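Sharing a structure, written as structure tokens. Questions coming.
One protein chain omitted, others in place.
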Amino acid sequence: MSTYYASLLAESGILLLGALSVYIILATGQLSLGNGAFMGIGAYLSSWLTVTMHMPLTLALVISALVAGLIGAVVAFPALRLKGIYLAMATVGFAEMVRSFFLNFEAMGGSGGFRGMQHISVGTVWLWAGGILIAVMLLERSRVWLEMQAVHDDETAAGLIGLNTTATKISAFAAGAAVAAIAGGLFAHHNVYIEPANFGFERSVDFVLAVILGGSTVAPGSLVGALLLVFLPEVLRPIADWRLAAFGSLLVLVLLVRRQGILDRSLIRALTFRRLAA
Amino acid sequence: MSRIKSNLPHILGILAVAAVSALPAGSAQAQTREIHLGAVVPSSGPFAEWGRSNTVALKLLEQQTNDAGGINGAKLKISILDDAAKPAQAATSLRKLSGDDKVLAIAGPLTSSAAEVAFPVANELKVVATSQASSKPGTAKQNRPWAFRNTIDEGVLAKTAVPYFKKAFNVKTVAIIFDAKDATASTVGKLIMPAVLKANELTIANDNDLLSFNTGDLDVSAQVTKLKSLNPDGVVIAADYSQAITVLREMKRQGLIKPVVGASQLISSAILKAAPEIPVIAPATFYATMKGEAPEKFTAALTPLLRKESGLPKDIEPNMFDANIYEIVSMYIDAIKKTGVTGKPEDLEADRTKIRDYMTKLEGFPGLGGPIGFNDDGDAIKAFYVLQGQNGTWDTKVRGCSSAPNHPGC
Partner (left out) sequence: MLMQQLVNGLTLGAVYTLLALSFSLVMGILGILNLAIAELFMIGGYIGFTLVDSGYPLPVAVLGGLAVAAAIAVVIEKIGYQPLRDAPLVTPMLSTLGFSIILQNIATNIWGSDPLQLSIFGAQYQIGPVSIGEMQLIVLGATVVLVALTAFIVQKTPMGRALRAVAENREVARLLGVSADRLMMMAFILSGALAGVAGVLIALHYGAITPYLGVEIGLKAIAVMVIGGTSQIWGALVAGPLIGIAEVLTVAYGGSQVRDFVVYGFMILILLLRPQGLLGGIRSDQGQRV
């Protein structure tokens, strides 16, 4: 496979994880527009662990995920009080503060960035990305997911029938943060250089776009969205000057024509049913 | 059963179309021998203007070369890809040019952020990449032997600019303000300038509390008011010219008319309009009104093409990055002519290595501002000029050279 396609696939894998991190949180009815911050935390922490502490990558990623998950849980507590757009705005504020922190964090380069990581192949990226995707898909069939859906659909009712909505929402946030952190660690080691600007508002928006466009009701939707967001700019190269406008138009179009995103349950059923029938 | 529409072929069709259109159009260079070079520039995004003017400069060079008979009889083709100043896109553009289009060498990427990610890829793929604008200290140094930069480390430039600044305006104390979000500007403002200022026995009025702002900030009134209260003889603005303009205008508005000194990032025609009565001292390797046969010819040829280009302002002039990228590709062409590069697919690896060795050993290449070579860090050894921008024009004040030990000077 050409090195060009390999790197595009690696990018998709990283974006897939970012999208999943938003998807998991979205499943409980919370929109997080700040997962770029968790990605950044994962990127910086895992890089420090491998470069300065000489830890193997797998261990570094696991530790970063756990730390980010913890931070996510802490952030989720006050976030419980906020709904809808306000929660989204709070996550934006949080992400800006994290980015500002890394910009001033001279120990890891500040605005000058941090480098020294060992390059990892697209295979390694997809080992993690694919594995987590499968894990989420399995999770979707579990009782835990049902509880998350219940919280998503009507939180008051869910509380009334005895579900611990607090625990559900906080766990979702923590899980999302952990997945985003792994995306960050893989990003850092694929690019071998990171700087605070990589993890800003734009990154968080990319994650949300991947989920919304690809399919916000099923986990594989994040995969479709990630592939779309990475490969589409390459396909649109001939209209370089108007690429961004074309992309914006596509976003509006998809939202108008197919709100749930490209992939949804009935489409999956149609695809798999077809295969069974054949 | 018939109710279920056959979506699968539908989806596959869309994906197939997308995949096919993403495949590179097979470069049929079998018949006429072709020399294929690549360039990565930001044609969209926040630096779109630089990328587009770079593209015009490269197309000019391509045409000039082919009109003069090509390179040893072969036609020159320059493929230009857009990285939108995004590091990931710069890396994939480099991979595409190197792996799919199999170019012999690459010019770009432009920004240091993009270079930091693309240079390691150049080393991985063993193809030369030379940046036309990156001046963040150490970017090429960390990525030897395949990364080069046709720019001078800002530390070297400051060592000549500051003494002139001190003498010309009788400066004793300075205050520093820098763009905290810009890596090069931060390094200049926090490390390079303070060191050079102190070496020249200048006092930094806000040594423990350097002022900063962020790229894109609209309002720097608070910072300028504080600058004013320090009452310095001169001001250091470490920022790209588009951001420095904001500071200069605020200085003028608040009546802080003091001379300004900065890094090569300040060089542009736009900054001359910001506050014409404030003298701006900055180092440059090229500017549009430069005297000399080579630069004047270049400017005369390029300016009408730039002004004709849609999407560029009507009063645009060639800038330092245009000159730099023109020089870079000219060096590649020279390398190909002189080192026996064949351009044949089976010689790709050998050809690329020949270009790398040429660049490593280069000295005295006729650039637009004087002779060019490269030092051990991969940065350029070339002549530069300390310019004073005032009342709408740049004037050359001092000529310097970024010479390095064990390498010939300018």
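So that you can tell them apart, the chains are marked A and B in the order they are listed, and the count of residues begins at 1 in each.
As a working rule, a residue touches a chain if its C-beta (ideal position, glycine included) is under 8 Å from a C-beta of that chain, and two chains touch if they have at least 3 such contacts.
Since the structure is predicted, the reported quantities are computational estimates derived from the model, not experimental observations.
Checked against the full complex, the candidates B:49, B:296 or B:347 give a single residue touching the omitted chain, namely B:49. Contact with the undisplayed chain is limited, among B:292, B:313 or B:364, to B:313.
Touch with the chain that is not drawn comes from one residue among A:6, A:82, A:144 or A:232, which is A:82. Among B:71, B:104, B:128 or B:180, only B:180 touches the chain left out of the display. From the options B:245, B:281 or B:302, the residue with contact to the unseen chain in the full assembly is B:245.
Interface residues of subunit A facing the missing partner chain: 26, 29-31, 78, 81-90, 92-94, 96-97, 100-101, 103-104, 152, 155, 201, 205, 208-209, 212, 241-245, 247-252, 255-256, 259. On the side of subunit B, the interface with the absent chain consists of residues 44-50, 180, 209, 211-214, 216-219, 221-223, 225-226, 228-229, 242, 245-246, 249, 252-255, 268, 270, 273-274, 311-313, using the contact rule stated above.
Methods note: only the chains that are shown with their structure count from here on.
Mean C-alpha position of subunit A lies 33 Å from that of subunit B.
Those residues of subunit B whose C-beta lies close enough to touch subunit A in the complex are 1, 4-8, 11, 18, 21-22, 43-45, 48, 81-82, 84, 87-89, 91-92, 95-96, 98-100, 113, 116-117, 120-121, 124-125, 136, 142, 180-183, 186-187, 311. The touching residues of subunit A, counted against subunit B in their complex, run 2-4, 6-8, 11, 103-104, 110-113, 115, 119, 191-193, 195, 197-198, 231-235, 237, 240-241, 243-244, 267, 270-271, 273-275, 277.
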